[in-house]
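Quick notes on the structure that follows.
The complex appears here minus one protein chain, its other protein chains still in place.
When the chains are written out, they are named A, B and C in that same order, and each has its own residue count from 1.
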Amino acid sequence: MRVGVIGASGYVGGEVLRLLVNHPDVEITAVTSRKHAGQYLHRIQPSLKGFTDLTFSELDYDRLSEKCDLIITAVPHGSATEIVKAFYDRGIRIIDLSADYRLHNPQDYAKWYGWEHPHPEYLEKSVFGVPELHRDEIRDAQLVSCPGCMAVTSTLALAPLIKNDIIDTKYIVVDSKIGSSGAGAGAGTSHAMRAGVIRPYKPSRHRHTGEIEQELSALAGSTIQVSMSPHAVDVVRGILCTNHTFLKKETTTKDLWRIYRETYGSEKFVRLIRDQQGLYKFPDPKFLVGSNFCDIGFDVDTDNNRLIVMSASDNLMKGAAGSAIQNLNVMHGLDEMAGLRYTPLTPV
Amino acid sequence: MRVGVIGASGYVGGEVLRLLVNHPDVEITAVTSRKHAGQYLHRIQPSLKGFTDLTFSELDYDRLSEKCDLIITAVPHGSATEIVKAFYDRGIRIIDLSADYRLHNPQDYAKWYGWEHPHPEYLEKSVFGVPELHRDEIRDAQLVSCPGCMAVTSTLALAPLIKNDIIDTKYIVVDSKIGSSGAGAGAGTSHAMRAGVIRPYKPSRHRHTGEIEQELSALAGSTIQVSMSPHAVDVVRGILCTNHTFLKKETTTKDLWRIYRETYGSEKFVRLIRDQQGLYKFPDPKFLVGSNFCDIGFDVDTDNNRLIVMSASDNLMKGAAGSAIQNLNVMHGLDEMAGLRYTPLTPV
Amino acid sequence: MRVGVIGASGYVGGEVLRLLVNHPDVEITAVTSRKHAGQYLHRIQPSLKGFTDLTFSELDYDRLSEKCDLIITAVPHGSATEIVKAFYDRGIRIIDLSADYRLHNPQDYAKWYGWEHPHPEYLEKSVFGVPELHRDEIRDAQLVSCPGCMAVTSTLALAPLIKNDIIDTKYIVVDSKIGSSGAGAGAGTSHAMRAGVIRPYKPSRHRHTGEIEQELSALAGSTIQVSMSPHAVDVVRGILCTNHTFLKKETTTKDLWRIYRETYGSEKFVRLIRDQQGLYKFPDPKFLVGSNFCDIGFDVDTDNNRLIVMSASDNLMKGAAGSAIQNLNVMHGLDEMAGLRYTPLTPV
Partner (left out) sequence: MRVGVIGASGYVGGEVLRLLVNHPDVEITAVTSRKHAGQYLHRIQPSLKGFTDLTFSELDYDRLSEKCDLIITAVPHGSATEIVKAFYDRGIRIIDLSADYRLHNPQDYAKWYGWEHPHPEYLEKSVFGVPELHRDEIRDAQLVSCPGCMAVTSTLALAPLIKNDIIDTKYIVVDSKIGSSGAGAGAGTSHAMRAGVIRPYKPSRHRHTGEIEQELSALAGSTIQVSMSPHAVDVVRGILCTNHTFLKKETTTKDLWRIYRETYGSEKFVRLIRDQQGLYKFPDPKFLVGSNFCDIGFDVDTDNNRLIVMSASDNLMKGAAGSAIQNLNVMHGLDEMAGLRYTPLTPV
């Protein structure tokens, strides 16, 4: 399969390329960057040195449409609306890593992003790129929109609870912790001011909330709201979502195991983590670096009827580039683990 | 004032000594450590090199009672029950940094610690060492028990809400994040396995919950339960408590400012943090390292009627040694900032 | 190929297994650990969860000799002398990751390790496992001893200078910086005391010096001594060796490029790094995490006739497990990159 990557100079684009250079069924045929056109990829993405001799080119829709069977876009939010449409109109399949086609309801762009979507009629053509929830639709989709990193990590934890209707949906508190690579290559704070932070950065109305609400509401068949607060912590890669929920009625650990196994028992990239001994008792992104897993575990606080579901991922993998490749595999009928058979790197 | 420190080889003991060597009204007359008796302090506490020539001695109650006007105990939980009693019975004033005399109800030791308190009759003699809540009692107390680091940080954030009865007390979610020095000098995980973690370590029934519940229930005049979940993150010093609460009725930002100002307006070690611009918009322990402040800020999530109160501290300072010195100042009628006039160290 | 791993509970053993579970030509047939016999591998090596169902077994020489074509030993220094001999005597091929068979001269064990080697007659049977220096011998060796992590990183930088006789061999200063995983799983300092260090830990007579001297002396045909000083810094994985040397006569940058290209031009795992622009101007282990590369670059200080050669690697990869697999590939006539085609993980 011939793949083109648009906007490959950032962290997510770099991670997409890292995965593609070793993907057994993919040939990278074009890589674009306005800023770096003409330069060798490895100047900007040093880890690719020795793995590819590609240079960045300009974005030329027609030329790319000829050279590529699939386009992956890794441009900043707000910059993908035209690009995606242009390829869509040329009949090319697209996996979009921006937020621009994630929300189905045009009004949600006004609410969460503060701008009006220029092509609202394309929103319903886009499939939310979480194979664990939408595998069949992804298989045949022309446009797949990869989820926000915190959104997918939290949604996978909460979905089984909503599907099985066991929690009070009025009090869903999602407390997220995320590393610095989530901010993107252009947006980071300098090391001296970012190191050692435990910084709340958007305690209410964070944009990823809209995606979680969209997905959980669809599962519930009614509007569900989520109370999400993200925090910046001192890691480069990694997300932990601590999803605090309250049980509607007594639910045993065994019940919960059953619910999660039913939903994810055959999923390749969701692991259930809960151990009494050993190093790895609850999900922790430390043990996921470089892999495409979303690890999920839970604990019951019987004093308060609280169910704490913890979910962890590598924000550049399952939270971005890994999801893109997983979607690519589904779209092309490949083994879902093709090019993604990475163990986590431990310790790192 | 002549002060003795019991168990001065750990992180908290070291921090107590760091503060005492520069305290204008204190002379350190004894420092004990079973393990290091006879050795120079600075062998174990290298930052004291050049500030004191003291050596560790054995714990001898009679000798210490003669040499000291006040004893500060910084021994592990469970080890202070006898030590505190021994000094108490000799008429010496004590500031205890362990958990052994924090809870007033003997049954709480069975519930939270799993052991029966050997001297339950002393529990009511102990004052919970948070001057912002118990200044008058501390002034005359013979025994002051310093709070747990996460307990004091969360309690100071929540107390004004309880006092003013503005939140639904059934849903108080305290999501805490804490650095590695909180584990104590003897208990830490090796660097390679601890670096980069975002690790839930006791999602339900963490011991500090008992202290928060004790203090909030006393303020409310009724039993209050708290849903607390702590997480280990990659800093050495620092705690952030994200206290998720739900408002009983509409409450404006202005109302909330007023409530917090009323409670803490004249407090020296509580700062209200909330800025639209600048580097420091919400509390973050990054900006508190080495200081005795507890910074508090809030945000209202109008979509969910949620009030998020964030509180931050340096767990070795306001969360331990700093509180001890603040209590010492109150007990001896000194300026409450004596020996604690440290700005945070930024950046670090 | 059927491979057994002895002592697989540490960091190096875990990394060996991480590589083996995805190696296309390898089946892991046994994994031993005295301490963890009977337990699932992923309890101790959580990143392997989902990649293997193996359990740890006891070390039984006869049984393992039947089940394995090759044995990789990842036990602590001093513990491999008997194990290696036992398999050697049974005719099994061995890749040893300890230091026990690295030095050819028995007296060097007295000098650098302070003990007498119990089986000195086996030392000459062992090949020093750096394919870039000893590929032909490794191909047919029964016993290959993988180099120390700092030794291989520094030796690869210095070897071309010695071979071409362009530096003053009296003044070779190797200033090394290394992460915490180099200390091994059992030996690490707790996070609070290890975080943020820049700690000299053996300014003179570090053991790896012996290996560098052995290899450089062999290349020179005369005794060469090296002035090495390692430092612990705050990363988990990574080594940088700053090799300060003094040129015998004027040598241009072009000459130096030629020398390095001649030596390593066809090597798969040595990359020459030197760029005027871009993110990656000189070697830095940050850009090598998880990969098997040794990156080498240089700068000339014309004021002092000094040639600074910088070399970087991931101490668990090229510095340990990666070298083991590279040697395995050479020994079995496989593509040298088989199972090692990992790009660095960036950023991490």
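In the analysis below, a residue touches a chain if its C-beta (ideal position, glycine included) is under 8 Å from a C-beta of that chain, and two chains touch if they have at least 3 such contacts.
Everything numeric here is computed off the predicted structure, so don't read it as measured data.
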item	value
Shown chains touched by the chain that is not drawn here	A, B, C
Chain not shown: contacting residue from B:Pro76, B:Pro106 or B:Pro347	B:Pro347
Sole contact to the chain not displayed, among B:Thr32, B:Ser98, B:Ser181 or B:Asn327	B:Ser181
Omitted-chain contact residue, chosen from C:Asp69, C:Asp234, C:Asp255 or C:Asp275	C:Asp234
Option touching the unshown chain, where A:His77, A:Arg90, A:Arg194 or A:His332 are the choices	A:Arg194
Residues of chain A in contact with the chain not shown	11, 179-181, 183, 185, 187-196, 234, 236
Touch list for chain B against the chain that is not drawn	11, 14, 18, 21-22, 42-51, 181, 236-237, 271, 273, 275, 277-280, 287, 289-291, 293, 341-348
Contacts of chain C with the absent chain, listed as residue ranges	171, 173, 175, 177, 192-193, 195-201, 203-205, 225-227, 229, 231, 233-236, 238-240, 242, 244, 246, 279, 282-286, 289, 299-304, 306, 308, 310, 312, 347-348
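By our rule, only the chains that are shown with their structure count from here on.
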item	value
Longest centre-to-centre distance from chain B, chain (CA-based)	C
Chain centroid nearest the full-protein CA centroid	A
Centre distance in Å when chain A and chain C are each reduced to the mean of their C-alpha atoms	36
Junction residues of chain C - those touching two or more other chains	11, 181, 236
